[in-house]
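Removed from the display is one protein chain of the complex; every other protein chain stays in position.
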Amino acid sequence: MQDDIVIRVVAKVMIPAVMLFALYVQFHGDYGPGGGFQAGVIFASAFVLNAVVFGLNKGRHVWPARYNLMGICGGVLLYGFTGVAGMVLGKNFLNFNVLSSDPVAGQHLGILLVEFGVGLTVAAVMVMLFFTFAGRTAHLRLLSKSDAHERKVSASKTAKKVKK
Amino acid sequence: MAGFLVNASLIALLALIAILALRLHRLFAVVMLSGAFSLVAAAQFVVLDAVDVAFTEAAVGAGISTVLALATLSLLPAQEKPHSISLVPAFLATLTGLLLAVAVSDLPVFGDPKAPIHNHVAPEYIIGSEQAIGVPNIVTSVLASYRSFDTFGETLVVFTAVLAVLLIIGGYTRTPQKPKKAKRKTKGSQNAG
Partner (left out) sequence: MNPFIEQLLGQWNYYLVIVLMMIGFYGVIARGNMVKKIVGLNIFQTSVFMLYISMGKVAQGTAPILTGDPTTVYSNPLPHVLILTAIVVGVSTTAVGYALIIRIHESFGTIEDDDIIAQLDDEEDVS
């Protein structure tokens, strides 16, 4: 698929649009259908498209695995710390009313942070899952190649020894 | 009546897709039909007023989970061993279905506004979302504020699931550099030997 120019050009146009749409779904979730879960999945699908069209190695180059781990942990931690902030400010865990001087504004801020945490986690998890599953093929191919190579090397060495 | 027709035809389509998915032996087709099932289910959710759920089902069920299934299939045999219809599971499924039908007959009539589920906490959420939270999308306000403990738990489940996948098939060779290093080491040991 990497050689098909139509797919490459369309993917290049689509990927930023998909990402922008994901951000819209994320931050417009308060007013219309959408929210962290959906936005995370849509954002991840942009990276999946990138990896499918341009190859897994390029996809990994654009978004390395350590960023994924950071995203997964960072999202959960953001959610948790938003909850702890309520405790620090003197109310219960995950009480958003105290995050701002006005309870309604506090709820807004809390929902925004929590949804962003969810979106970050889900996006990173989905990208990670795809890279892991697709990487398994590459990994097995690589292993069999290196096995074959080593066998060749050791065979030529024994052949040399026999000659000596 | 129109609602009945739309609903019933969508469910009939779903049943058709489900039966086809179970009958076919080429796993690629089975996985694609599973994606189609999710997409039609999303349409059904829109008819039932659950727009957020439909959105999620379309993105997750028809999108990501099909992609994951295809990535899995690249490693697996493409054909299923042919099976005939097995009678014991069919009997068990029918029996369970009948039991469920008996249980469901206790439920209130479909769409009844006086059903207990609509009169317990739901009105509070609908009023509260407007006044105490100020978020027009009630699903978001319940998800992130009233029930944020649940959502926190679900996020942790997703987190745990990816940890499990990494432990099962992540391996130490996830990045392509590492097997090269391992190869170099074995070469070195061979030279030393």
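We call the chains A and B, going by the order they appear; numbering starts again at 1 in every chain.
The rule is simple: a residue touches a chain if its C-beta (ideal position, glycine included) is under 8 Å from a C-beta of that chain, and two chains touch if they have at least 3 such contacts.
Remember, it's a predicted structure, so these values are computed and weren't measured experimentally.
Student: Can you list where subunit A touches the absent chain?
Tutor: With respect to the unshown chain, the touching residues of subunit A are 31-33, 35, 37, 41, 122, 125, 129, 132-133, 136.
Student: Residue by residue, what part of subunit B touches the chain that was omitted?
Tutor: Residue positions of subunit B that touch the missing chain: 4, 7-8, 11, 14-15, 18-19, 21-22, 27, 30-31, 33-34, 37-38, 41, 44-45, 48-53, 56-57, 60-61, 64-65, 68-69, 72-73, 75-77, 80-81, 83, 85-86, 89-90, 92-94, 96-97, 100-101, 104-105, 107, 109-113, 115, 117-118, 121-122, 125-126, 129-130, 136-139, 142-143, 147, 150-151, 154, 157-158, 161-162, 164-165, 168-169.
Criterion: only the chains that are shown with their structure count from here on.
Student: Taking each chain's centre as the mean position of its Cα atoms, how many Å separate subunit A from subunit B?
Tutor: Using C-alpha averages as centres, the distance is 19 Å.
Student: Going by the contact rule set out above, which residues of subunit A touch subunit B in the complex?
Tutor: Contact set of subunit A toward subunit B: 25, 29-38, 41-42, 44-45, 48, 52, 57, 60, 65, 72, 75-76, 79-80, 83, 94, 96, 103-104, 107-108, 110-111, 114-115, 117-118, 121-122, 125-126, 128-140, 142-143, 146, 149-150, 153-154, 157.
Student: Would you mind writing out the residues of subunit B in touch with subunit A in their complex?
Tutor: 51-52, 54-56, 59-60, 63-64, 67-68, 71-72, 74-75, 132-137, 139-141, 143-145, 148-149, 151-152, 155-156, 158-159, 161-162, 165-166, 169-171, 173-176, 179-180, 182-183, 186-187, 190
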